[in-house]
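Working notes, beginning with the structure itself.
Complex shown without one protein chain; remaining protein chains in place.
Lettered A and B in written order, each chain numbered from 1.
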Amino acid sequence: MNFDIALLLIQDGIVNGALYALLALALLLVFAVSRVMFVAQGEFVTFGALSLAVLQQGSMPGTVWLLLILGGLAFLADLAVAWKTKRWEGLRGSALLNLALPILLGGLAYWLAPLKPPLAVQVILAVALVVPLGPIVYRLAFQPLANASVLVLLFVAVAVHYALLGLGLLFFGAEGWRTPAFTSFRVSVGPMLVSGQSLLVIGSSAVLILLLTLFFNRTLWGKALRATAVNRVGARLVGIRTEAAGRLAFALTALFGALSGVLISPITTIYYDTGFLIALKGFVGTAIGAMVSYPIAALGALFVGLLESFASFEASALKEVIVFSLLIPVLLWRSLKTHHVGEEEEE
Amino acid sequence: MNAVLLRRAVLGLFLLALALAPAFGGDFTITLLNYIGLYSLVALGLVLLTGVAGLTSFGQAAFVGVGAYTTAILTTRFGISPWLGLPAALAATAVVALILGWLTLRLSGHYLALGTIAWGISLSYVFGNVQGLGGFNGIPEVPSLSIPGYKFETTRQYFYLIWLVTLLALASIVGLLDSRPGRAIRALRNPVMAESFGIDTARLKIWVFLYAALLAGVAGWLHAHYLRFVNPGPFGLGYSLEYLFMIVVGGAGHVWGAIAGAALITGLKTWLQGILPKLLGSSGQFETIVFGILIVLLLQYASDGLMPWLDRLLPRRKVSRAPAEAKALGQAAFPARGSVILEVEDAQKAFGGLMAVNGLGFQIKAGEILGLIGPNGAGKSTMFNLITGLLPMSGGQVRFQGERLDGLPARAIVGRGIARTFQHVHLRPAMSVIENVAIGATRRGRKGMVSAALRLERAEERQILFEAARQVRRVGLAEHMDDAVGSLALGQQRIVEIARALAADPVLLLLDEPAAGLRHQEKQALAALLRGLRDQGMAILLVEHDIAFVMGLVDRLVVMDFGEKIAEGPPERVRRDPKVIEAYLGSAGTGP
Partner (left out) sequence: MTAMLEARDLAVAYGKVEALHKVALTVPEGQIVTVIGPNGAGKTTLLAALMGLLPAKGAIAYQGQSIVQLPTEERVALGLSLVPEKRELFAPMSVADNLALGGFARYRQGARDLDAKRAKVYERFPRLLERADQLAGTLSGGERQMLALGRALMAGPKLLMLDEPSLGLAPRIVQEIFRIIVGLKDLGVSILLVEQNARAALEVADYGYVLEMGEIALEGPAGDLAQNPRIVETYLGLAEGH
């Protein structure tokens, strides 16, 4: 490996690492707030990328149907609960989020798609179609299991991953998609030729991470999410609804997932099952941050990107093996560091 | 009809139907049954690992793959006999399992599950990407099994082999669970309690993990020679999830649930694969949608699974587990009454900056009840955990019969004759009273998992249960002998804790608030029991809040506040100590 190749690999690694970092932060947020290790995060990446690809063809993406169907089911679930408890107050909000919003977004997509609007509009539309899926999936799969163990929630998350994977195949088909680059801009930095797309990915990630940090530190809702994450009982005692926090966290995770998908789709060909592996690499980063530290999770994800980049050059067939095997020593180190026999560990 | 007979009849019918299946079923049915058998084999291991021991593995399919690839390579490349492929497959699986187990089983709970996802994916990429494993096309022309004069070729011929192996595996697990090591495995979900009664949880987890992996390895070996073809497909994360799904559907802790779940999932999958592409108008693995949704619904609404429901259809058997007669287990002799057996010297425990125990020292003599009292949060339970090795000391010493205890793990300390109860009960709620108490006697048995799986430890098992039953009667819970502990009142559960501690044959008994939640008469019975134990020469250390109970029972008192000893002596003197009154009762200071 010579110096030029190494530089190229580093550039590649940082671009991928920046995306993994976005996913790692979103995964960590969801875990901290809802205790769900949301391995299905990757499907939001896929849906974001593929929705954009389909919009660029001038067609309406299958995400619309997914949104309408799942939203309808979520509303029915709320209706059933309201019926059982005879408490109807929350139903209006549910109808807005689960029925009105999907119909509005679907209508927009139906109207705009054939017009082939500018790229920026397409990107916003693609992301907007995915974001409501976050709270809807939370409502359907996780909200009824609020008191379940982390393990059961992980199991449910894996099941949700498989269901969404199949739905992705159904609505987008098995072929791969790649969207055109957002920009053809290129710039030489010393010996290195850096593409505008790379800069866009890195820049967007940095801005998003900054916005998330401001949200957590400057707004009461951001603090409320953190509060739910560190002490659920305490949060409830000051009037923060666990479900509201969960919805917000899942909306943010869907947003970050879809944005990653949109950003990565000009770089990699995306199939219906690509997102899972991408998000899992974000997860390795999250694990490096011990499922608690946001900065370490982001750095860990960056490290995963670099490791993957070099692994794919040195042993391309085994790059996934190398990346995922990294998780084991990392987890081991974390769990040895936080080991107490005295702690109760019930099912 | 007698419940036991009825249950045997149902079992007999099942076996008969299985035996006759090849005579009546079509090729499709038999193929399906073969798959169910293979999947059941893997699921049986998972019942033990996940359902009983609580260790979730998303990587079992990878072990099937290790077994299958090992035998496939050895038989196709090196031409060795498939029968030698079996030990080789088992050895390879064992090596991989021991390495992965050693690495990941130290992880707890969800970290473990995440770790298994990681190596599960890694291994499935190894199968698909390593040169020499045939890539994604796999290894064709794996030879069939044969024995002299008989060649396994058809689906029907394999049927009996597969199901023979599966049923043997099932019998081994049934035997294993109904034994001393089986109870230890069931105690693994509560490692604090397990370690406190002498169970080496780290080692036991590895054994359980290994056994589950070996069953998967055998399934892989059968798979390779039955299908005569190996490719990475069936060894990925998706299949691992399906195995987990099978045991959840079947009822995670139920051995027969493995077969019920495997049958249901395999049947459903076959049906869905036939019908979904037609319904949806395109081809693809759409059954994952239905499976995914079903798992979510199942966990939300019926997480108990199929077996408990089937189980309720049949009458309960009403046979007590307590043996009528058995040779008594050996007992340790008590040291001479009045000799000092436990010395605590300058004990210290810091949690962060807070000194929970600060320079505490006291002694306990054989044949004495020592009370440890103090306000909530004074550090009494922490002191218990320091003596029993659940927490490491920050400083100071604990000596028991002259030997240093600090630094020893909890399981070693109970082995020296110190048994305890917990303030917040640590019992297995679904297990019966006698079984919970028998966990206490774990350290008094010798037989391991292999003997249990082969049922070679029945004599020792009878001794242990006999001893457990004796302790249950001794504490006055004979009428609840075979009831699930979870159905008892909290006060009674505390008494079960005492019986379990006694079953460990202690010289020193540590009781953490045994009288809480007891009615007046129950308290008197408890006091009488404890006096009886003292009179036999046992030493008892008692933490209790019920002052009246303590005052009437103990020989001496040690009073703690803010981690320090503020008074020591006979009860009548301590109760007049102004420092005790000040600390213990305090005052709002707002009165007149």
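By definition in this document, a contact is a pair of C-beta atoms (placed from the backbone, for glycine too) under 8 Å apart; a residue touches a chain by one contact, two chains touch by 3 or more.
Quick caveat: nothing in here was measured; it's all calculated off a predicted structure.
Engineer: Which of these touches the unseen chain: B:G12, B:P87, B:G338 or B:G377?
Structural biologist: B:G377
Engineer: Can you work out which residue in A:R92, A:K116, A:R186 or A:R241 touches the chain that's missing from view?
Structural biologist: A:R241
Engineer: For the chain not shown, which residue from A:A174, A:V189 or A:V230 touches it across the whole complex?
Structural biologist: A:V230
Engineer: In the whole complex, what residues of subunit B lie against the chain that is missing from view?
Structural biologist: Here the touching residues of subunit B are 375-377, 429, 486-491, 513, 516-517, 519, 545-548, 551, 562, 575-576, 580-591.
Engineer: In the complete complex, which positions of subunit A touch the hidden chain?
Structural biologist: Residues touching the hidden chain, for subunit A, are 85, 87, 220, 223-224, 226-227, 230-231, 233-241.
Assume only the chains that are shown with their structure count from here on.
Engineer: Report, in whole Å, the distance between the mean C-alpha point of subunit A and the mean C-alpha point of subunit B.
Structural biologist: One centre to the other, that is 36 Å.
Engineer: Which part of subunit A faces subunit B closely enough to touch in the complex?
Structural biologist: Counting only subunit A, the residues touching subunit B are 37, 39, 140-141, 144-145, 148-152, 154-156, 158-167, 169-170, 173-174, 280, 283-284, 287, 317-318, 320-321, 324-325, 327-329, 331-332, 334-336, 339, 341-347.
Engineer: Taking the complex as given, what residues does subunit B use to touch subunit A?
Structural biologist: 54, 56, 58, 100, 103-104, 106-111, 113-115, 117-119, 121-122, 125-126, 129-131, 189-192, 195, 238, 241, 244-245, 248, 280, 282, 284-293, 295-296, 299-300, 303, 385, 390-391, 409-410, 424, 426
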